[in-house]
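Take a look at the structure below.
Only a single protein chain was left out; the remaining protein chains are all shown in position.
Right, subunit A next:
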Amino acid sequence: MKQQVAFQIDQNDNVATALMELTAASVKLRGDAKQKYILASENIPQGHKIALKDIKSGQQIIKYGIVIGQATQDIKQGQWVHLHCMASLYDERSSQLDVKTGVPQDIKYE
């Protein structure tokens, strides 16, 4: 099987970006990573984020070394981190979008 790779931008980040679609298996970390490998616990689409450590509900999600949002539920190391388990500190609407397609679900256009 091809080696799965994710990219950690800053060493303080608690998420990394999947450079390919990940399945539940070992993932090599590139970039500014403290640990060399992480175990993905579920399928994660390309470009989406994987949790590098356990993150409790309400805790900050860190990428680029800055806060990009907060957890809305407990997240385990190796899990997929996206709209279903984290939210912006500014934008309330984006949490309502479809987790896979990003399509708006909060407005009935007709």
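Heads up, the rule we're going with is that a contact is a pair of C-beta atoms (placed from the backbone, for glycine too) under 8 Å apart; a residue touches a chain by one contact, two chains touch by 3 or more; residues count from 1.
Going forward, contacts and distances are computed from a predicted model.
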Options "HEAT repeat domain-containing protein", "Altronate hydrolase", "Carbohydrate ABC transporter substrate-binding protein (CUT1 family)" or "Biotin carboxylase": UniProt name of the undisplayed chain: "Altronate hydrolase"
From A:Ala40, A:Ile55 or A:Val81, residue that would touch the chain that is not displayed: A:Val81
For subunit A, the residues touching the chain missing from this view: 7, 9, 17-19, 45-49, 61, 63-64, 66-69, 81-83, 86-91, 93-94, 97, 100-104
